[in-house]
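Now for chain A:
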Amino acid sequence: MTTFIGISLQAVLLTLLPPLLLGIINKTKAGFVGRRGPPVLQVYYDLLRLVKKNVVISSTTTWVFLAAPLVSVASVVLAGLMVPLGPTAAPIHFKGDLIMFAYLLALGRFFTTLAALDTGSSFEGMGAARELTFACFSEPALFLALLVLVKLSGALSLSAMLLPASHVRIGSTASAALVLIAVSLFVVLLAETSRIPVDDPNTHLELTMIHEVMVLDNSGPLLGAQIYASSVKLLILAAFLLHVVLPLKPALVGRDWGLMLVGLVAVAGIIGAVESLMARLQMRFVPTLLVAACLFSGFGFLLIL
Partner candidate 1 sequence: MNLLILIMTAIGLICSGVPGLFYHRRSATGQHVAMAINVVASAVGMAAVLFHDIPRVAAEGWHPVCSLPIGKLALSLDDMSAWFLLPIFFISALGSVYGLGYWPQRKHPVDGRKLRLFWGLMSGAMVLVVLAANSVWFLIAWEIMALSGYFLLTTEDGRPEVRQSGWVYFIATHLATLCLIVFFVMLRIYSGSFHLWPRALVGLPVGVLTALFLLGLIGFGFKAGLVPLHVWLPAGHANAPSHVSALFSGVMLNMGIYGIMRLVVMTGNPPLWWGVVLISVGMLSAFSAITWAMAQRDFKRLLAYSSIENIGIITTGLGLAVLGLSVDQPIWVALGLGGALLHTLNHSLFKPLLFMGAGGMIHSAKTRDMESLGGLAARMPAVFCVMLLGSAAIAALPPLNGFVSEMLIYLGFFQTLHGSAAATWAAWVVPALALVGAVALMTFVKLTATCFVGQPRSAAAAGAHDPAATMLWPMILLAAACVLVGAFPVLLVGLLDHAIAAWVPSHRSIPLVSIINFWWLTALALPLMICAAGIAWWIHRCRRSVPETIIGTWDCGYAAPSGRMQYTGSSLMQTMAVIFRRILWRHEQPPEVHGIFPRPADYACNTPDPLLDRVAEPVLKKVGQILESARILQSGSAQLYMVYILLILLILLMTR
Partner candidate 2 sequence: MDVLALILVCPVATVLAGLIPSNRWRPWILPAAAVVHLSLVAIVLLSGGMGAKVKPGPTTHEGFIGTALVTPPHAGTPSVTKVVPGDSGGIVLSDWLGLDPPGRVVLLLVSMLFVACAFYTVGYLRDLRDHLNRVFCVCFLAFLGAMTLVICTNNLGLMWVAMEATTLSSAPLIYFKHTQTSIEATWKYLLLCSVGIALALLGSFFVAYAAILHGLTPSLKLADLLRQAPEMDKRWLEAGFVLLLVGYGTKMGLAPMHSWLPDAHGESPSPVSAMFSGALISTAFLMVMRSQHILYVAGDGAYASRLLILLGLLSMAFAAMFMVGQKDLKRMLAYSSVEHMGILALGLGIGGIALLGAMLHVLTNGFTKGALFLSVGNIDRAYGSKTIPEVRGALRRLPLSGMLFLLGFLAITGSPPFGPFISELIILYGTLMAGHFLIAAIFLALLLVIFIGMGRTVLAATQGSVPASGRRSRFRDGLLSGLPVLACLLIVLMLGLYIPPPVWGLLHHATNYLEVKP
Partner candidate 3 sequence: MLMILNAILVLVILINLFALGTSRMKALIHAAAFQGVLLGFLPPLVVKDVGTLPLLMAVMTIVLKGIVIPNMLLKALRDAQVKREVEPLIGFMPSILLGAVATAVALALAGHLAPAHSPLGLLVIPTSISMLCTGFLLLTTRVKAVTQVIGFLLLENGIFVFGLLLLSAIPYLVELGVLLDLFVGIFVISIIIHHINRAFASQDTRRLSSLKG
């Protein structure tokens, strides 16, 4: 029963919550610069408007350009179904789903970058190049984090390794390791969802962008799909991160759901804060940052080895 509730709750959260996080981020940023800013639900309105609009397609593109946004949505949602958003196990969990998770994200990346290059514009090309390059460094960081979690939990499924990870005794070396990988996971999150300091989602200088410039030629529902997909990605990575840091207790399901929701909002807030307080790194320093993330989770792994 509880599992059923959990699963359905999870499905609902996964589909509806993501745009809210974007809204919160924007609100926080507005707050930092002392503006009222757009309403929290603004992103939902935008998505609705985009879906109603019709599409403008570049003459050079092929069907890949149309398919990419939908593929990325599908892949990211499937990936999301494997990450427990709450204290209960995710809808899909089986031995080895952690690898499926990583490679579903890769699938999305494959198509997005391909579509970007499909337009033949150099800006989109640059975006794709950066996306791919940075992924080469964030993947190892992610897998090192996974190593730590597997070592701690002894399980090979996200649900089975994330849930116990969250009630490690504070102060043990394990907890230290968790803190380290939490830091690196946060960096990975920033990179994967292309936020400052890796990327600046709302600059308007194409030369400096990554994700935004890749979707430069998308419009209407396609653009909406891309935005939605990235927000879902943000949600699941945030949830991933939260499981590492939050001390959940499987006993008190209700409390934990609350805790998770608060946590998600908090992560969004932190991201917003980071975006308003930090400047974007120079492109050539981004790999360094990601390598640092790798080192963090590497040390974490060494701690518990």
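Selection criteria: all candidates are chains of the complex that A comes from, given by their letters.
Structural remarks
Convention: contacts are C-beta pairs under 8 Å (C-beta built on N, C-alpha and C of every residue); 3 or more make two chains touch, one makes a residue touch a chain; residues count from 1.
None of these values were measured; they are calculated from a predicted model.
This complex places chain A in touch with one candidate out of 1, 2 or 3, and it is 1. Of all the residues in chain A, the ones that touch candidate 1 in their complex are 54-64, 66-67, 70-71, 74-75, 78, 92, 94-97, 99-100, 102-104, 106-107, 109-110, 113-114, 117-126, 128-130, 132-133, 135-137, 139-144, 146-147, 150-151, 154, 156, 206, 216-217, 220, 283-284, 287, 294, 298, 301, 305.
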